[in-house]
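We show some of the complex, not the whole, and keep each chain where it was.
As written, the chains take the letters A and B, and residue 1 is the first residue of each chain.
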Amino acid sequence: DFMEALEEVHPAFGVSEEELQQVIQNGIIHYDTVVDEILRSGELFVEQVRSSTRTPLVSILLHGPPGSGKTALGATIAQASQYPFIKLISPDNMVGYSEQQKVTAITKVFNDSYKSPLSVVVVDNIERLIDWTPMGARFSNAVLQALLVLLGKRPPKDRRLLIIATSSLRPILTDLGLSETFDSEMRVPPISSLRSLEYVLREVELFPSDQERRDATRMLEEAGFGSDRSGLNTKLQIGIKKLLSIIEMARQEPDNAAQRLTSALMGL
Amino acid sequence: DFMEALEEVHPAFGVSEEELQQVIQNGIIHYDTVVDEILRSGELFVEQVRSSTRTPLVSILLHGPPGSGKTALGATIAQASQYPFIKLISPDNMVGYSEQQKVTAITKVFNDSYKSPLSVVVVDNIERLIDWTPMGARFSNAVLQALLVLLGKRPPKDRRLLIIATSSLRPILTDLGLSETFDSEMRVPPISSLRSLEYVLREVELFPSDQERRDATRMLEEAGFGSDRSGLNTKLQIGIKKLLSIIEMARQEPDNAAQRLTSALMGL
């Protein structure tokens, strides 16, 4: 009846505003040019799907170490598309789902997307969606097989779909045969230069004054977090998410913030 | 009752027009003689099934690397047969099916085919149908066993059946004992000559003028995609499907198309 139809229509042509907001709560800090490059590439793919008739389906993969910002960047690209249908498929909403329930939930989002002329689906954290664990190499083959098909299945006539997937375990995806289903891949690197780190410190105003921030930076340099002469090698390898967490811990002891920051980074 | 009987009859003697169209949306580009050879061989098998009484069952395998065009070619041969019963068994329509549901769906198509005097069944992407994953060598033995029997089971008296299967993983099929059930095999190769590639570029009109296309070809030759003196070895190894996708990406930046094409090919 009508009410059911309405319900059916609602998720099919909708934007899951709230969920997207949730994952980009802390905003995007432009600590490096790579951040802008990724966002710009995303924009190009959004345009390709909108315009090319030969490729009604484009699927891309954002990969990089844990906490490097994949989900936030993927959600940002999706939201900027302004397509009528934008959906996030996230393990956060599937805790305790059985294999079959996961497959059903994932398939539903894709089927809904096929009803909109233009859609973008963010498939977040593939390793969690497939219940991957390195010990014994266990995973849900049911979810994997569903993804293998859905990531490559052409939408029906006159429908177009952009798929943005994220993962911290690209080598595993390759072993699982998932890599070759993507049209393109983009790496989201960890922060590895002192300059990027300083940029973040300034943005989040950990230190009350510029002087104190510069002092902290010098302390970090002395601790070996600067690059060597070649300007390349550096001990620093930290995802933006973990960095923001460490900064907040340091903030608990204002008098001692620089020291706590340094020792936390050394403890990684 | 009558309505049910009708429904029963309908799929049994029908051609799944729409599904076949879907997989050959982009048409067949005749970039190499091998394309025509495959189509001609297919025609011969179609004739054999129609005429020979001793072989009421013929099953063939189209194999080749991902995206080389197996499904499109298989569907084209099937459609050209003009048999009264033509059906596509595709993983795309079975997302989230349980093992048992897959077996049932597959078996139904075969049972339906046995009701038509002349039938062709395309069994697309065997590795997906059996839920194959290289990690741990997992797969659905239930679906595999059903295929092992169905691919070799003679249709009932006065019924004839052509089976066209596709796969990107021929070595696995051999390991699974599937290879020897086929009467014949045909390899669908990737595009590996610059000439074929240029042929495709011309067909899809990536470049506005012949001159620009020739310039692009020279750029590719310089990047090492031409064959060596022996005319054999070449870096180029790309399925037609992926090539068409790369071309559409390049089309997004018209001023830079040749360069993007080259670097995309190099990134494979």
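Assume contacts are C-beta pairs under 8 Å (C-beta built on N, C-alpha and C of every residue); 3 or more make two chains touch, one makes a residue touch a chain.
What you are looking at is a predicted structure, and each value in this text was computed from that prediction instead of being measured.
Novice: With 2 identical chains placed here, what is the total number of copies in the full complex of this structure file?
Specialist: Taking the 2 displayed chains as part of the assembly, the whole thing totals 6 copies.
Rule of thumb we're sticking to: only the chains that are shown with their structure count from here on.
Novice: Through what angle, to the nearest 5 degrees, does subunit A rotate to match subunit B on its C-alpha atoms?
Specialist: About 60 degrees, rounded to the nearest 5.
Novice: How many angstrom between the C-alpha centroids of subunit B and subunit A?
Specialist: Computed from C-alpha means, the inter-chain centre distance equals 34 Å.
Novice: Under the touch definition given earlier, write down the residues of subunit B that touch subunit A in their complex.
Specialist: By the definition above, subunit B touches subunit A via 22, 25-26, 66, 91-92, 94-96, 98, 128, 131, 133-136, 138, 204, 244-245, 247-249, 251-253.
Novice: Inside the complex, what are the residues of subunit A that reach subunit B?
Specialist: 44, 47-48, 51-52, 54-55, 58, 100, 103-104, 107, 110, 137, 139, 141-142, 144-146, 148-150, 153-154, 156-157, 175-177, 180, 183-184
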